[in-house]
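Take a look at chain A:
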Amino acid sequence: MTLLEVESVSKSFRGLRAVDDVSFTVEEGSILGIIGPNGAGKTTLFNLVAGALPPDTGSVRLAGTDVTGAKPHRISHAGMARTFQLMKPFGSLSVLENVAVARMAAGASRRRAPAEAADVVDRVGLTRWRDARSEGLPTAGLKRLELARALASRPRVLLLDEVLAGLVPAERTPVMELLETLRRDDGITLVFVEHIMAAVMRLSDSVLVLDQGRVLTSGEPHQVTQDPRVIEAYLGEEPTVAGP
Partner candidate 1 sequence: MRKRWTPALAVALPVVLAACGGSAPPGATGSDEGGGTGDTIVIGSLHPLSGAAAADGQQMDNGAQLAVDAINEAGGIESLGGAQLELASADTQGAPEVGQSEAQRLIQEGAVALVGTYQSAVSQNVAATAERNQVPFVIDVSSADEILQQGYTYTFRLQPSAEVLGQRGAEYLAQVSEAAGAPAQTVAVLHEQGPFGTAITESFRAQAEQLGMTVGEVITYDAANVSDFTTQITTVQESGADVLMVAGYYRDGVLVANAVQTVGPELDAVYGVANGAFDTPQFPGEVGAAGEGVFDANYRLDITNPETQELAELYEQTHGDQMRTAAVLSHEAVRVVADALERAGDTDPAALRDAIAETQLESLMAQSGPIAFTETGENENATPILMQVLDGNVRQVYPEEYAETPPVYPAPPGL
Partner candidate 2 sequence: MTATAEREAAAAPLPRPAWGRHLVAVAVLAVVLVPLPLVLPAAQQSVAVRVLVFAILAIGWNVMSGFGGMFSFGHAAYFGLGAYVSVWLLVERGISPWIGMLVGMVVAGAFAALIGFLALRYRLKGAYFALATFAFAEMLRLIAINSDLVNRAVGYNVPLRSEPSWAYMQFEPGSANYFWIALALTVVALVVTILFLRSRQGRFTVAVRDDEDAAAALGIPVMRTKLITIALSGAITSVAGTFYVQYYFFVDPDVAFGNSVSIQAILPAVIGGVATIWGPVIGAAVLGPLNDVTATVLRNPPPALDFLQGRAGLDVVLYALLLILIVLLLPQGVYGAIRDRVQRRRAGRRPA
């Protein structure tokens, strides 16, 4: 079943087309990787899909319901969660409270939320930091916190904006494993933006390549990386295989 349908969405900022007529669909339980050079419009695309920005044109459908331009909290309630590339913790709250708030926002009662949140915290491997003030976490911790909060809202689709960036290779593997279990055991559909090609190759069922706001190509991971246009777009950008 098609869970997420994005149909020719566009967005301009003062004449600059950040996202230009982008369409794609995501099947339930699949993983879509989105790649593209810096400034390709990936984060803007996420903002359009998750409701942080209204698209100028086009539509977004989640499980058959039109959510184009809906407020972010409505989209969240409809079953879509996201993480932010620039981490946005609730700085004054502890890690556990951060996740508990997310549970409550998804409807859990004040009493049950902490226990349920604790499970999520354990699951993403933040147990050690559970009672730490979140704004003091190191980058790796904040990335996991983003993930934990998004998971706490028990989404059907999870949009991940560079959850691996800023992690050292040793830290990446457990996160990738976690993402795989999310799909396998929880049946969560994943859409993720990532620079680290190894992760894209390993996780994605299919890949969407953006360049200058447009879809350059899409398809199976291996086809896409062979595509000369993709190689050209990335030329001089950064190595196609290793992360920064």
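The rule we apply is simple: a residue touches a chain if its C-beta (ideal position, glycine included) is under 8 Å from a C-beta of that chain, and two chains touch if they have at least 3 such contacts; residues count from 1.
Keep in mind how these were chosen: all candidates are chains of the complex that A comes from, given by their letters.
A quick note: this is a predicted structure, and the numbers were derived from the prediction, not measured.
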{"item": "Interface partner of chain A in the complex, by touch - 1 or 2", "value": "2"}
{"item": "Residues on chain A engaged by candidate 2 in the complex (per definition of touch)", "value": "50-52, 71-73, 76-77, 81-82, 84, 88-94, 97-98, 100-102, 104-106, 109-110, 113, 129, 131-133, 135-138, 141, 149-150, 152-153"}
